[in-house]
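A single protein chain has been omitted; all remaining protein chains appear in their positions.
After this line comes subunit A, so read on.
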Amino acid sequence: MFPPKIFRHFFPHQTNSRSLKTLAIALNSARGVRGVTWEQRVEYYNMREEFPKPRHTIGPGLKDEEEFTDILEERRCTTDLGYALRTFNPQPYKGAPSSSTSDLKKAVLESQYLRYIAKEIALETGSSVEKVRQEARGILEEMSHNLQLGFIRLMAYTVNKVFKRLFRSIYVNMEGLNMLQQAIQESPVILMPNHRSYVDFLIVSFILFTYDIPIPVIAAGIPLASMKVVGEILRRSGAFFIRRAIGSDKLYWAVLSEYVRTIVRTGCAPLEFYVEGFRSRTLKSVVPKLGMMDMVLEPYFKGEVFDITLVPISISYDRVVEESLLALELLGVPKPKESTTGLFKASRVLQEDYGCMHVNFGRPLSVRQLCEGKINRSEYNLIPRDLPQRPSTEIQDCVNWVAHLIVRTQEEGSLISPWSLMACLLLQAPITTLTEEGLQWHGLTEKTLWLRKLVLDFRGRLNWPDSDVMSSTVALHHSIVHHKAGRVCLVQDGDPASQDPLSPEEGVMRTAAAVLMLVSYRNQALHVFVRPGILATAIHITKSTQKDELFSFFCFLRDVFANEFIFIPGRASQDFAEACSLLQKCGAVHMSEQEVTVLETGLEVLSFLQKLLQPFLDSYQLIFRYLCENGAHVFTEKQFLPAVQNLATKLILSGDLHTFEVLSSDTQKNVLSALRRLEAVTKLRASQQNEYKVNKAAVRRTGDILCKIICDIPVKIKLLFCVRLENFVLFFTLLSLK
């Protein structure tokens, strides 16, 4: 039977007993209980449609409490041991044979695909097939998960204890969980959470264990495996481990991809992986990695499964456990190596309060439906499916599109905390105000309330429990700001009075560490503002009211910042339309057929949005300038990062640069990727140390074009459109001239 727990949460407003009964039948039928007619099922589906979809109805205050349930609440009332030993009786995917981990490994090793690759490698390297296969076996041993219920219980016990310590509540949306439960029985399921903290590594398994849903196997980075004891516990809790920088290791790729595909094909367990590839250091969504996505989708493309279900999961934190580590890492302090002793040392974090965590299970997405009309699966008809085959660009584009869509959906599903809004505003204040006299509390709260309304207008999901939330959230984030005597100031590590006076450069870095922490919380809210923000920037820069001109510029910015924010490929016009409608909705602009006119009432919104993105423009501009003026034709990443940091520090000290974000290695890398994507910088293939080549001749030429352009705006826009380096110079020089 359906667990009453979920039932109650799913249908809180169902009071009438007849309809409850029908629903119970319907729900059980959806779970595959025999003897239920299609009619009942249809009725069930129709009923389901009537229920509010959180995406559209979620609002401030009490509303989300209706939809999210605190799963820690119940844990606090029962014993941990009793919980860990509860009967666990999940309903697995119905087509799946029960298979053990050794069956899985055997299937992988004996697959035609691996045999073929082994032969190929043996031929290339001159070693024997048996030797290669032995090597493959080794790789598989290193990689393979060893999911065992006993360890799941141990994990649940520990995680439960830790979470109760760290968080006040863990909120989970029951409707999403319920949909997941159904989806798992119908097709192989891929769980795709975002990754903001180490803490969320086992959260999904923990929730699924609590609600009798099959435990997933989880793709993890190999450093975790090398942790003593803990690595083994993770492995037995379902983690499998993937090396970083696999590069061109053909055998490794083959074993990994066959392993992943076999898991999907057999549907033996849900598969969980981070499509962003790694933990986002900036708390901003990362452009998805496609390797794993490719492997996961291939069984569908090759017709080996009827469908695959993707479940985006958005995990949001009030306060991230690693917040200060992240900022330091971005400034170039290397992250501590994952180790068991490190983990114990980190146990002091248990003393802190990290507020609440929200886990939002998104609507399950059918790969079949997503790909419909996008691909032609018959391209796999003429080559045996066991042999390696490079997918067509059509398929690659589709994979890329799906991956982006998932990340976007994760963004849409994540909850924005009041603190993120405050961070947006704090960062728009002059830095000296923040570090010295502080910002007026009253003004800040007023502005935050204003911003809250804007977020709601922009259909963002807010986590706004009550009216006191602003002061409590500032208290929660005492490590970043402190609120005293009606003013809010930035907290900076150490007490400058008691130590040796810092050098100005060190001072900058110290402030940067604090600012970057704020930046990461701001980043949690960025996705709501990006599209209208880019339009606001376009309006600000072009000073145009012509829709098509703004659209061109919008696309240009979207292109440049595609490594910074998540844009679903091929959706430029939808993004533009969305931006327009949001700005119109909040009364910032008036739209007509051809024109977009700024309204008097909208200046506040527009200036907020434009200032929100300004740090990105400034950072790109600076790095760009560095590349043209200072750098040599060829440079390595190792030289590039500190050089940019030096230049930026100098400019900040001289007061010519107002953002600290350019100091972040993430920003620097993003600029480099953007330039590479746009072919203004090329990576030298032969080099071992990531050498890059700049197209400098192009830079000089742009100097001449410049003068002509400034007085001739339409031409400028056209020129901007050839995305070559000269145009970047052009564009950013224009920005600096404004």
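Keep in mind that, in the parts below, contacts are C-beta pairs under 8 Å (C-beta built on N, C-alpha and C of every residue); 3 or more make two chains touch, one makes a residue touch a chain; residues count from 1.
Definition applied: contacts and distances are computed from a predicted model.
Only one chain is not pictured, and the protein name UniProt records for it, out of "NEDD8-activating enzyme E1 catalytic subunit", "Cleavage and polyadenylation specificity factor subunit 2", "Alkylglycerone-phosphate synthase" or "NADH-ubiquinone oxidoreductase chain 2", is "Alkylglycerone-phosphate synthase".
Considering the full assembly, A:R385 is the residue among A:K106, A:R137 or A:R385 that touches the omitted chain. The residue from A:T78, A:S100, A:T340 or A:N376 that touches the chain not shown here is A:N376.
Of the options A:E135, A:D212 or A:E304, the residue whose C-beta touches the omitted chain is A:E304.
In the full complex, the hidden chain is touched by subunit A at residues 37-39, 42, 95, 303-304, 306-307, 376-378, 380-381, 384-386.
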